[in-house]
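A single protein chain has been omitted from the complex, and every remaining protein chain is retained in its original position.
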Amino acid sequence: MSKKLLIILSLLVIASMMLAACKPAGSSKLKLAILAPLSGPVPTFGVSTRDGAQLAVDEWNAKGGVLGMQIEAIIADSQCTPEPAVNAANKVIDQDGVHYIIGEVCSKASIAISDIVEKKGVVQISPTSTNPQVTKNVDGSTKQYVFRACFTDDWQGGSAAKYALTKLNAKTAFVLFDQGNDYVRGLAEYFAKAFADQGGTVVGQEAYTAQDTDFSAILAKVGEQKPDILYVPDYYPAVNLIGNQAKEKGITAIMMGGDGWDSPQLDLKAVDGGYFSNHYAPDDPRAVVQTFIKNYKAKYGVIPDALAVLAYDATNMMLNAIKQVGKDDPAKVKDVLATGSFDSVSGLIKLDANHNPIKSAFIMHIKDGVIKLDTTLNP
Amino acid sequence: MDIQISPNKQSSWFSRALLKGYLGRGLLLLLGLLVAIRLGTELFHNPQLFVQQIVNGLQLGFVYALIALGYTMVYGIVRLINFAHGDVFMVGAFVSYFAVSRFRLHLWLNSVAPQLPNALTLLVGTISVILLSMFVCVLLGVTIERVAYKPLRDAPRIAALITAIGVSFFLEYFGALNFVFTPNFTTYQRPFEVTTWYIKNGIHRLPANTQPPSGSILFSNILVIIIITSIFLVTLLQFIVRRTKIGKAMRATSFDKPTARLMGIPVDTVISVTFAIGSALAGAGGVLYAIAFPQVFFWMGIIPGLKAFVAAVLGGIGSIPGALVGALIMGQAEALSAGYISTPMRDAIAFSLLIIVLLIRPTGIFGEPEREKA
Partner (left out) sequence: MKLKVDRSALGFFGIAITFYVITQTLISLGVLNDFWMTLLRFGAVLAMVSLGLNLIYGFNGQFSLGQYGFYAIGAYSAADVTYRWTQLHSASGLVVLLLGVAFTGLFFLGVGNLLKRLPRMDTLSAFGLYVIGTILAGLLAVLLGKLFIPPITKLLLFIPEAIAAQIVFLFAVLLAGVLTAEVAFLFGLPVLALGSDYFGIATLGLTIIVKVLLDNSDTMFGFQEMKGARGMVGIPQLSSWFWVFLFLMLMILIARNLLHSSYGRAIISVREDEIAAKSMGIDVTHYKTLTFIMGSTFAGLAGGIYAHINGFLHPDIFNFIKSFDPLIIVVFGGLGSITGTIAAAFGIYMVLEGVLRLILPQGFETWRYVIYPMLLLVMMLLRPKGLFGTFEVPFLRQLLPPPLRKSPGSLENDHKVISPVLPTSEGG
């Protein structure tokens, strides 16, 4: 009986492999893959990214698609983690025959995917990964097929530091970072360096891990130092916890952070009085911004966050480049992306030699449960 | 006396020293001494910070104690490591979240008798929320036991273990679905406001948005509530186990199940009651944990569950005072290593502590000696 079972199982496995090996028939749709972390450590980021990109796809499709074809968005859950991201990327490239990927949100996942797309000649635009390593090889050269729609962490950290020193008159800062996250660490490092370079003093740096919920030991140290600024450039879950516990311990330092704060799940009471750098501001009066907000709200019922905006922008970038090339040719599309400039909701996107956009940063301020645009920092 | 088997001519005091096991115990002693010295210097340098870390450790320790009790009781009675326990904890936290934020349960007394002082309303409200979570967790725990564990009671133990793992995964990922708990990290709304006090020349209240004076030790009403609730529940548990008939039945069943059955004890019911009590405690622990660290998400039970499990083993799994002691030790180990070594290393240190304790006392601090020899 068991021998039959063995045979049946092996046949099943081989059969499924055969099935999968059959390439799908060429379709008359242009396929675009969206790799977003729908589950995992930052699910709201994934949902926003998917929704923003989907809105762009729907708008293009309503106007007739691109290259005369309708666009098919293939969504895969990459969980902000390298291994599932790689599996998802392999699946969409090999199984679905996709040539263009919008993804991922998290730098570590984007870095993992970028190796694959470089090898296979697939164009990747990451909407929100800010770590410089996403577009750079280990030896420092720029990857050919990888681009991004957001500014990088050196600019983000640097402008935050400048803002703290000039506008907030801060002299001392304490930096907290998740040591397991390239994005957080990078931002923390750039901020600390810029802060020190421009005359401030970094009175302490403490590491924690992503699963930590109890920050009392770290905050005790922060309390001792009494810094002006507490820089926590992490995603909203950790920021919520740290903010709450800091307030409980009577830490009055101004909290600052990065674009990881931008989420409807950010606990505004916990970070009251804080500032964070972001890619866009909902109260930006530019027409393109307000139109986008109106459309997004009509379709999804909420105001878009920066991730939705950047996904929207990245998708538009990609589709515009494809339209400019005139055919489904990733090699040519990448060249157009490298040299073109695109007006977008988050500002003018013009890529530098490292495929990184030079864009403005928006400093947002949280007070009494409301997030407002405070300043726009131009490069 | 050992029989000298080998006529090997090593220098005699060397081999005698090795014989008597001085090397191993010596090394451990050295390690302990180093730790003590380190802690001593820290205490000397900055006594306030040291005491603060200990206070922080208490908060964690008591919450772990509530969870650890569930593990230890279930293991004591059916020799099963109930991996789903941490997820029952999670469900407790979520139930209280829904109760407070959607149904505003913590304010029910207000609608009945609005003239009562706020503090009393909140007190009653919070207790109601905790009771509700405990109740739901009891139902959940007993259901799991009946559906998943009971049919496997005579199957090899590993099958029950795998089933426990399966139930744990199922609870987590089912909870992650969008119509249940969602995969989001939801901010938990506390049923009452946090107030912080600081100790410096007496106990003073710390008003919001002010810095405490240097050299003061902070604690919040959350800590007080956690300690009071935990001690109350543990005492209640001890009372049940030591002074009631059902407690006696539980002890008997965990000592020798077949004989207990022969004595007319309804073993199945007793086991269900054990699961119920354990789950109730986990539910209470979940609420308290969520109040302390106001964020609920479907994975929140894994790490505290693991740490509570380690605490239970540390104290001697199957022993109720052991679970409490083990949990307090774990809480302190975590707080002190987070404070003086580094936060990312604290898990490694906690586990190394466990392994060292197991090496010295193979069944944990209060554990019963093993009946089967290695």
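Each chain carries a letter (A and B) given by its place in the written order, and its residues are counted from 1.
One rule holds in what follows: a contact is a pair of C-beta atoms (placed from the backbone, for glycine too) under 8 Å apart; a residue touches a chain by one contact, two chains touch by 3 or more.
Because the structure is predicted, anything quoted here is derived from the model rather than measured.
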Query: If the full complex is used, which shown chains touch the chain that is missing here?
result: A, B
Query: For the chain left off this view, which of A:Asn181, A:Asn240 or A:Ser346 is in contact with it?
result: A:Asn181
Task: Identify the residue among B:Gly32, B:Pro151, B:Pro213 or B:Pro266 that touches the chain left out of the display.
output: B:Pro151
- prompt: From the list B:Ala176, B:Ala252, B:Ile265 or B:Met300, which touches the chain that is not on show?
  reply: B:Ala176
Query: Looking at A:Leu55, A:Val98, A:Ala112 or A:Val146, which makes contact with the chain not pictured?
result: A:Ala112
Statement: Across A:Ile75, A:Val123 or A:Val232, the one contacting the chain not displayed is A:Ile75
Field: In chain A, positions touching the absent partner
entry: 2-3, 5-6, 9-10, 13, 16-17, 20-21, 38-39, 74-77, 81-83, 86-87, 90-91, 93-95, 108, 111-112, 115, 120, 138, 179-182, 185, 207, 209
Message: Just checking the interface: what residues of chain B touch the absent partner chain?
response: 2-6, 8, 10, 15, 18-19, 21-28, 79, 81, 148, 151-152, 154-159, 162-163, 165-170, 172-174, 176-177, 183, 302, 306, 310, 313, 317, 342, 344-345, 347-348, 351-352, 354-355, 358-359, 362-363, 370, 372-374
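The rule is simple: only the chains that are shown with their structure count from here on.
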Task: Could you please specify the touching residues of chain B with respect to chain A in the complex?
output: 49, 52-53, 56, 59-60, 176, 182-187, 194, 196, 198, 206, 208-212, 214, 218, 220, 293-295, 297, 300, 303, 334-335, 338-339, 342-344
Query: Which part of chain A faces chain B closely enough to touch in the complex?
result: 38-40, 43-44, 179, 206-209, 211-218, 220-221, 223-224, 226, 236-237, 240-241, 244-245, 247-252, 265, 267, 270
